[in-house]
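The following block contains the structure, expressed as structure tokens.
This part shows subunit A:
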Amino acid sequence: MVVYSFFIFDRHCECIYIRQWLESTSTPAPAQPLSRPVTASSATTTATSTAEKPTSGNKLSMAEQAKLVFGVIFSLRNMVKKLCGPDDSFLCFRTGHYKLHYYETITSLRFVMLTDIRTENLKLSLHQIYVNLYVEYVVKNPLSPVEHAGGEGVNNEMFELGIDGFVRTIQ
Partner candidate 1 sequence: MVVYAVLILNKAGGLIYQRDFNPGLQKISANDYLIIAGTFHGVHAITSQISPTNDTGSSGLEVLESEHFVMRCFQTLTGIKFLIFAEPRQPNLDVVVRRVYELYADYVMKNPFYQIEMPIRSEGFDRHLAAYIKPQA
Partner candidate 2 sequence: MNRDPSPFRPTSTASTATSPTPKYANLTASTNIRYSLTRKSIYDRHLNRTKTSELSKSAFAFLFGEMVQYAQKKVYGVQDLEKKLNLHGYAVGQRFLELLLWRDGRTAKRETRILGILQFISHQMYRAIFQKQADTLEKVRENEDEYMISDNDPIVNTYISVPKEMSQLNCGAFIAGIIEAVLDGHCFPAKVTAHTAPNDMWPGRTVFLIKFEPEVLEREALRVGS
């Protein structure tokens, strides 16, 4: 199984964390993650430029992609709720080339992971990321702010290492 990228959106619909793993087939150094996780406050020009750099192979910059991903999950979530009642939630979808997994917490934090299409549903894994990594390293971090405008606070070393390790275990 291949994990392509991982996003966290907060309750203000802002992308507070992006992580991308380069596709193993397209690069000679597969296991090496990106030098720094890219934060997605596209409002500042510096953030946009850093976001565009590592995605030379892709058509869209990561910040733009994050916006599209959010648009998709937001629409699909509403569509599912309309069709099946408010207690239903959408878990994942797949296209011919990738699969998108979705997990939403009670506090409207949204975790999104893009993998290859053979991967089973990752709802539990995303839940574990929330409980074991996000809560442990971000929420419990006394230095981290309550809101994470521009990814502030999420972007710490412990969380990052944790995500890396976690993705390696499920890969």
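How these were chosen: all candidates are chains of the complex that A comes from, given by their letters.
Just so we're on the same page, a residue touches a chain if its C-beta (ideal position, glycine included) is under 8 Å from a C-beta of that chain, and two chains touch if they have at least 3 such contacts; residues count from 1.
All values derive from a computational prediction rather than experimental measurement.
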- [ ] Would you mind flagging which of 1 or 2 touches subunit A in the complex?
- [x] 1
Task: Interfacial residue positions of subunit A with respect to candidate 1 in the complex - done: 4-5, 20, 23, 26, 57-60, 65, 68-69, 71-72, 75-76, 78-80, 82-85, 87-98, 100, 114, 121
